[in-house]
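Let me begin by presenting the structure, written as structure tokens, before commenting on it.
Shown here: the complex without one of its protein chains, the others still in place.
What follows is chain A.
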Amino acid sequence: MARSTDPLVVGRVIGDVIDLFVPSVDMAVYYGTKQVTNGCEIKPSLTVNRPNVQIAGRFYDNSLYTLVMTDPDAPSPSEPNLREWIHWLVTDIPGATDPSQGRELLAYMGPRPPIGIHRYVYALFKQQGPMVMVMPPQQRNNFSTRAFAAHYGLGLPVAAVYFNAQKEPGTRKR
């Protein structure tokens, strides 16, 4: 059996969060100057403020997108009984813009991993049209990206990226 080299497969993002898909849209996520690449390590202190997300596309194309950010390793990777913890949910993002142009259903919450190395997944879905009757999740825990996409007919993601983060050691005062 050939071993897959797709970082989303190796990092078990495909399987735990989303199904296998073919990327069709370019999405870039930046925390300050640092670009998020699959499997990269970012300190939670750098992710307090919402990132700059750039979605490729054409202005005259009336495409709308939904962006979901979740943590499939909450509260700990060995026992993820709160999987998935949703950190951010934005719908109706026009193509070639960023999430500030969309409708924020759930405000951004920075990663705060209690223990272990957590994966934080950004999944971008293409909408069929404007999402009218969308109910924001009542709670952040036990969210399912798959179920959400199926419920609103979003299909498979068009782009995804993930990064790792873990609790930073406290500064020891002597």
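Methods note: a contact is a pair of C-beta atoms (placed from the backbone, for glycine too) under 8 Å apart; a residue touches a chain by one contact, two chains touch by 3 or more; residues count from 1.
By our rule, contacts and distances are computed from a predicted model.
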{"item": "Name under which UniProt lists the unshown chain, selected from \"Small ribosomal subunit protein uS4c\", \"AAA+ ATPase domain-containing protein\", \"Eukaryotic translation initiation factor 3 subunit G\" or \"PRELI/MSF1 domain-containing protein\"", "value": "\"Small ribosomal subunit protein uS4c\""}
{"item": "Of A:R12, A:K43 or A:R112, the one touching the omitted chain in the full complex", "value": "A:R12"}
{"item": "Touching residue (missing chain; options A:K43, A:R103, A:R146 or A:K167)", "value": "A:K167"}
{"item": "Listed residues A:L20, A:A56 or A:I115, member touching the removed chain", "value": "A:I115"}
{"item": "For chain A, residues in touch with the removed chain", "value": "7, 10-12, 39, 41, 76-79, 115-117, 164, 166-167, 169"}
